[in-house]
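Only one protein chain is missing; all other protein chains are in place.
For chain A:
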């Protein structure tokens, strides 16, 4: 099923969402997964190496690609990697990462931050 979608992707010339660079990262994954299926540790090491050169913001594009290709393992993996990347970051960093803006009423956000001040301790500097 994965490979049908991949073929469809290549045939679909109007696809602007996924750049070729991203596709070359995602597409070899099924083969690699099948090859070293038996060994969790090897897989994790392979995946860590793979992403060492990828900038955090590129991860969003990888997620879109994996989602489009309906490739569950890659999607899970990229989501987890994004989660690791943002885990200890500030609220501002996360907003910029996802292209979001604060839409709270004035004072509402302050109230929330104050109520959960303990969750802001030890957060990475931006």
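Please note the rule applied: contacts are C-beta pairs under 8 Å (C-beta built on N, C-alpha and C of every residue); 3 or more make two chains touch, one makes a residue touch a chain; residues count from 1.
Simple rule for what comes next: contacts and distances are computed from a predicted model.
Undergrad: From the list "F-box domain-containing protein", "Mitochondrial ribosomal protein S24", "Sodium/hydrogen exchanger" or "Adaptor related protein complex 2 subunit mu 1b", give the UniProt name belonging to the chain omitted from this structure.
TA: UniProt lists the chain that is not shown as "F-box domain-containing protein".
Undergrad: Contacts of chain A with the missing chain: which residues?
TA: Contact residues on chain A toward the absent chain are 1-2, 17, 37-41, 43-45, 48, 55-57, 60-61, 63-64, 67, 72-73, 75-76, 79-80, 82-84, 86-88, 91-104, 109, 112-113, 116, 118-120, 123-126.
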